[in-house]
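With one protein chain withheld, the remaining protein chains of the complex are depicted in position.
For reference, chains read A and B in written order, and residue numbers begin at 1 within each chain.
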Amino acid sequence: MKISNETIIEMYEKMVKIRKFENRAMNLFAEGQVGGFVHLYIGEEAVATGVCASLRDDDYITSTHRGHGHILAKGGDMKYMMAELFGKESGYCKGKGGSMHIADATKGILGANGIVGAGHNIAVGAGLAAQYKGTDQVCACFFGDASTNQSTFHEGLNLASTWKLPVIFICENNGYGISVSQARHQNITDISQRAVSYNIPGITVDGNDVFAVFEAVQEAVARARKGQGPTLIECKTYRWRGHFEGDPTVYRPEGELEQWKKKDPIPRAEKYILDNQVMTQAEMDQLNAKIDAEVEEAVEFAQASKFPDVASAVLDVYTDIVEEGRTR
Amino acid sequence: MRELTYGQGIKEGMRIKMLENPDVFIFGEDVGLFGGCFGVTSGLFEEFGEKRVRDTPISEGAIIGAAVGAAAVGLRPIPELMFVDFATVGMDQLVNQAAKMRYMFGGKLKLPMVVRLPSGGGVAAAAQHSQSLEAWFTHVPGLKVVYPSNAQDAIGLMLTAIDDDNPVIYLENKTLYAVPGQVEDEVKPIPLGKANIKREGNDVTIITYGKQVYDSLKAAEMLEKDGIDAEVIDLRSLYPLDKEAIFESVKKTHKVVIVSEEAKRGSYAGELAAIIADECFYECDAPIKRVCALNTPIPFSGNLEAYVLPNADDVVEAVKSLF
Partner (left out) sequence: MNSIGIIANPASGKDIRRLVSHATVIDNNEKINIVERIILGAQQNGVKKVYMMPDPYNMGYRVEDKLKTSGELKCEIEVFDFYKEDTVEDTYKAVQMMNEKNVGCIVTLGGDGTNRAVAKDIQEIPLISISTGTNNVYPDMIEGTIAGIAAAVVASHQFDKAAYSNRDKIIEIETAGQLKDIALIDAVISRDIFVGSRAIWKVEDIEKIFVARSHPASIGFSAVVGGKTIITEADDFGAYVSIDKNAPKIKIPMAAGIVLPIGTSEPVILNFGEKHETTTYCRGTIALDGEREIEFHQNQTFIFKISRNGPWHVDVKKAIEVGQQNGFFTV
């Protein structure tokens, strides 16, 4: 696999960005500055990063409730994301979506999604549009292990495989559907095997190794662009935090988190980068400092932004109808 | 003028837009080679080919979901679900995705899609193939809902619906497909939210849409014999709603009967009654009446079904109760 040092550094930067953004979001939530449901991506950074590094700007992604990582990896702007978490007017969705509904159509981000399994068919639609228009765009569809028990997963894979649509199905198998472990929610461990039923390639990769994800997705994307149809890639990973912030995670066996922390994708990439002199320690420190500053800048931007005017609540329901507001 | 059936009208609306705009395409269960379960798309597969008139697997979630994805990235899909009853299976995609994406994303996406949903009873199709579920769709912010009653409106509403940048639920009554009607040589798009006064009258306002337009007109004729001059309004578009036309009429007649084929409880007819009570109460000099189906599933046996569904006699009876 040919990969430039620039790409390696870019992937490292993306992973660190996601980690630092999420850590900051975690603290902001704890401090009460950010409310609602916040689902953090900490521990799973290699998946979104490895996937999106294989995509072009004009490719699409569909995301999930745990979407911050996907959006940052696809080129989302941290400032507007943070502002959206704060519910501010300057946020991606003008304060109407929040953490679970960030989208940026200009970057091909067709939205985080609060419904488990809803993205599969939207991704199929985006893939259908690419095929229909005769472009070589692809759509990467992110989803968790639990969503593979939804009918939409099966409907989506069936339609995508039948029509040979350019969709890369990325299963982030983090071992849990909210509190229910995989062993308690499905009678298989390797979701890749579900590809067999749809006669498409299905593979399992180490989701905590950004290179493994990158490499697999490169192959799947090339295949999709050539019109050879969809691929199912299962990335085995783990979320360090609870399902949502505030989840006491009583369902986890003792030691499991610690075990997975040893497989933290970021130090693994750091070790590779230093061992192979892709960057020096000093350069790496500098990059980390730059990202820290960027996160702080995003927080300041969000804090300084206004809350939306209440009158905006009735806008954007339709392109052309303004709903009735209140008189108070 | 020329004669077209209601089904041909729906087809003509789609065909005009397909000829005009390559981004418009049809997909759904048996809409292609088979020509649609009710024959509405017949001939389009031959004319436009498999790419633009696509048969899908029986996967309602995937049909609506794929339409959402395709619309979000710039196409104008027309998915069809064969029976409105099957929308239940694709409901997440309609309610949580199609209807909400634009709003959730801060107005940064357009979702131009027309979802065709054959509705209503009267064909001995029983409880899972005969429902009238317009109240569900009109309830959901983000959806527009139209319900043509004749070929001319079917064309005009379809032309507008396809050009609309929002998801439009296009309800069709399956007993009307073969009903012929006079159609202008060149049909103009009908703006959404414009009702059609089918019969002018001074004594009572009958508000209706879809198949009940015919029952209501028949009732109006029967009432005329008894000296009651009924005005019949065909809403055509349930949301946006032409309140002005309704209020204008109520101001003239001061009596309202609303006719729909829905189960009465929680119906869109109820919403119409509430709007009139809310905004036009002092113009009414009698209770607002609803004539709907009974609060039962639609039964199979012909006599049972006829008993459950509303008809012209029920409308007459309701009107007379106001005098």
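The definition used in the following text is that a contact is a pair of C-beta atoms (placed from the backbone, for glycine too) under 8 Å apart; a residue touches a chain by one contact, two chains touch by 3 or more.
Only a predicted model underlies this, so the values are computations on that prediction, with no experimental measurement involved.
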{"item": "Left-out chain, listing which of the shown chains it touches", "value": "A"}
{"item": "Contact with the hidden chain (one of A:I188, A:A304 or A:V322)", "value": "A:I188"}
{"item": "Hidden-chain contact residue, picked from the options A:I61, A:C93, A:L157 or A:A216", "value": "A:A216"}
{"item": "Residues in chain A touching the chain absent from view", "value": "1, 3, 183, 188-190, 192-193, 195-196, 201-206, 209, 211-212, 214-216, 219-220, 223, 231, 233, 236, 255, 259, 272, 275-277"}
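Keep this in mind: only the chains that are shown with their structure count from here on.
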{"item": "Chain A partner contacts - residues on chain B that touch it in the complex", "value": "25, 51, 56-57, 59, 61-62, 64-75, 77, 92-93, 96-97, 101-110, 141-142, 144, 164-166, 240"}
{"item": "Of chain A, residues touching chain B in the complex", "value": "60, 62, 91-97, 101-105, 110-111, 113-115, 118, 120-130, 132-133, 139, 151-152, 155-156, 158-159, 162, 315-321, 323"}
